[in-house]
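This report refers to the structure that appears directly beneath it.
A single protein chain has been removed from this complex, and every other one stays in its place.
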Amino acid sequence: MSDAASAWDRMANRSPAVLFIDECLRGAGQVIFQNSPLTGLFFLLGIWWGAAVAGQIEVAVGATIATMIATATAIVLRSNQESLREGLFGFNGILVGAAVPTFLGNNWAMWLLLILGAAIVTVVFLAVSNVMKTWGLSAMTFPFVLTTWFLMLSAYQFQHLHITTLAAPAFAHQGTFPALKGSAMDYIEALFKGPAQVFLINNAVSGVLVVIGLLLNSWYAAVFALVGSAVAIITAIIFGADPHSVFNGLYGFSPVLTAVGLGCVFLTPSWRVTLYALLGIVFTVIVQAALDAGLSPLGIPTFTGPFNFATWLFLLPRVNLRPEPHTQIRGGIVGEHHEHPVTQNRPAL
Amino acid sequence: MSDAASAWDRMANRSPAVLFIDECLRGAGQVIFQNSPLTGLFFLLGIWWGAAVAGQIEVAVGATIATMIATATAIVLRSNQESLREGLFGFNGILVGAAVPTFLGNNWAMWLLLILGAAIVTVVFLAVSNVMKTWGLSAMTFPFVLTTWFLMLSAYQFQHLHITTLAAPAFAHQGTFPALKGSAMDYIEALFKGPAQVFLINNAVSGVLVVIGLLLNSWYAAVFALVGSAVAIITAIIFGADPHSVFNGLYGFSPVLTAVGLGCVFLTPSWRVTLYALLGIVFTVIVQAALDAGLSPLGIPTFTGPFNFATWLFLLPRVNLRPEPHTQIRGGIVGEHHEHPVTQNRPAL
Partner (left out) sequence: MSDAASAWDRMANRSPAVLFIDECLRGAGQVIFQNSPLTGLFFLLGIWWGAAVAGQIEVAVGATIATMIATATAIVLRSNQESLREGLFGFNGILVGAAVPTFLGNNWAMWLLLILGAAIVTVVFLAVSNVMKTWGLSAMTFPFVLTTWFLMLSAYQFQHLHITTLAAPAFAHQGTFPALKGSAMDYIEALFKGPAQVFLINNAVSGVLVVIGLLLNSWYAAVFALVGSAVAIITAIIFGADPHSVFNGLYGFSPVLTAVGLGCVFLTPSWRVTLYALLGIVFTVIVQAALDAGLSPLGIPTFTGPFNFATWLFLLPRVNLRPEPHTQIRGGIVGEHHEHPVTQNRPAL
């Protein structure tokens, strides 16, 4: 640990205000699984840069405020201290705070919804964590996805909320897209827009800041993030996705998270795991396209749903698990207290 | 316990017929979590009054018959006696029985569907109970919601069933509603229509009967029901919901259930719990608006889905839970028998 980091930690241990800032910065960092305030600071810088360039400063303000509200809600609820200290209560809040002003008009009702959403997402995070822990899984960003789906859909029924950039609800139809024409620079921008779009920011410089943030905490994470973005671009092009979406990083943000999650956070890095993660990345691109079509009649974005579904499905297998065979259930519909999965110990992957 | 109640209990213990009636009345009462035959009787009176006034007596007949079929199915399946005695096998049936004739035309096919639905909902109740028990949760009214969604959707494909009052499937669109103009009486009616709409009845007198039924068993429940209805009206108005829906109690029925469930049934009443329940009520209103928009392309109502989702999400948090951190899963994709949530004992909320 560097001297500056040690000094920061000592300050956090002495001052509740610094501790709170530390927890919020780690919360930003945990969006891509990094328990580091410096990484979180770079992620926030990426958001502020992208929002400022796009003339949507409310997105950066919303993200910052929502991180604080989500973290504060966890404190008020007297949640697990260790998890608070790791920033686990901030990373869903920051995404709610970035999403709400991105899709709804900037007025008092939007801010009220954002504040409520940031408090509620902490409750939803604890709820989803409790459910997923049954299978040894993290809640990841699904609490953000679920909560924000509710917030966006509710805007259709609440006239004081103004939908600005949600696509109008429509049936999916077989797409026909313009020919793929991109310069080398377009591809490089797309590569970095993937990590930026994790935070709903369409800006390559923001993506560079995000990758630098990752690099400062974990080489593995930075490499897997770029691998995820690159493989997603290639997969989307092979199957003939809309070039406009590809170049704006819209096929890349979920695979970036899948790549880091499978490649080096939840599984131990190895060649075998890397191949497994590659299949997971390709699957995430398919799920991204599927949810884009599937949510089209509702007029809401997928957010990072494709990452959550694909990564959960790729972490749930236990290859030494004996699936329930097609034989009679003990006790039939009367029931018997079933036992938990009998697993055999085998050499680890 | 009053003398009349004691006498009734003695009769129930002697006569199987009285016992069955007792179980059905408690089943009606359990819709709002009350294990009391007298409360259930008032709820049924509310349904009969509202159905009679609306000229839809088949709704009351359906609700009554379905309670009996659902309870009888549980007996035939030899379900847990203690739960039967508390009316836990009737409260989903009564709602199926009220919903089917509300939305489908009165003919033999509707009654056949109602009878099948009332038997099936008991199976679904046992199924959902088994799943939710994993996290210490009750099935609540979700078995009714799930089963009735299937029944309603099936009507689109079965020409002997006639859809009467389902909204035609359509895309959600940003609503613009008339100005909010309501007399004091309109607000008072709306306050009581919330509890009435729990039973799909649009009648303030029925709501008064429901609240009296609650009062007779639990002051807390009656107060929280009215608080839930009032807070829902205020929240819906603040965000600019359709006044027509607000005044008909359509934003109130799910929050009424959330309020009673969080405020005094599943959590121990306190100021802290009350504040938590208030956030839950507001969230239920948001989920109500969201599901109204989200189910719009399917042309089916939300039923009490918003209550189920919001209340489950607000009961699932265990603040002493250590969420899965973003670290490597033991055993990776090979798997290891994971242990259950390690919880630390802390003072109760």
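In order of appearance the chains are A and B, and numbering begins at 1 in each one.
Just so it is clear, contacts are C-beta pairs under 8 Å (C-beta built on N, C-alpha and C of every residue); 3 or more make two chains touch, one makes a residue touch a chain.
If you're wondering where the values come from, they're calculated on a predicted model, not measured in any experiment.
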| item | value |
| --- | --- |
| Listed residues B:T102, B:S138, B:S229 or B:T302, member touching the removed chain | B:S138 |
| Chain not shown: contacting residue from B:T64, B:S79, B:S245 or B:T258 | B:S79 |
| Residues in chain B touching the chain absent from view | 30, 33, 35, 77-80, 82-83, 86, 88, 109, 112-113, 116, 119-120, 123-139, 149-163, 168-170, 265-268, 273, 276, 297-299, 314-315, 317-321, 333-335, 340-341, 343, 345-349 |
| Where the unshown chain meets chain A, residue by residue | 77-78, 130, 134-135, 171-177, 238-242, 279, 282-283, 286-287, 289-294, 297, 312-338, 340-341, 344, 346, 349 |
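Following the convention adopted for this analysis, only the chains that are shown with their structure count from here on.
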| item | value |
| --- | --- |
| When chain A is superposed on chain B by its C-alpha atoms, the rotation angle in degrees, nearest 5 | 120 |
| Approximate Å spacing (C-alpha centroids) for the pair chain A, chain B | 33 |
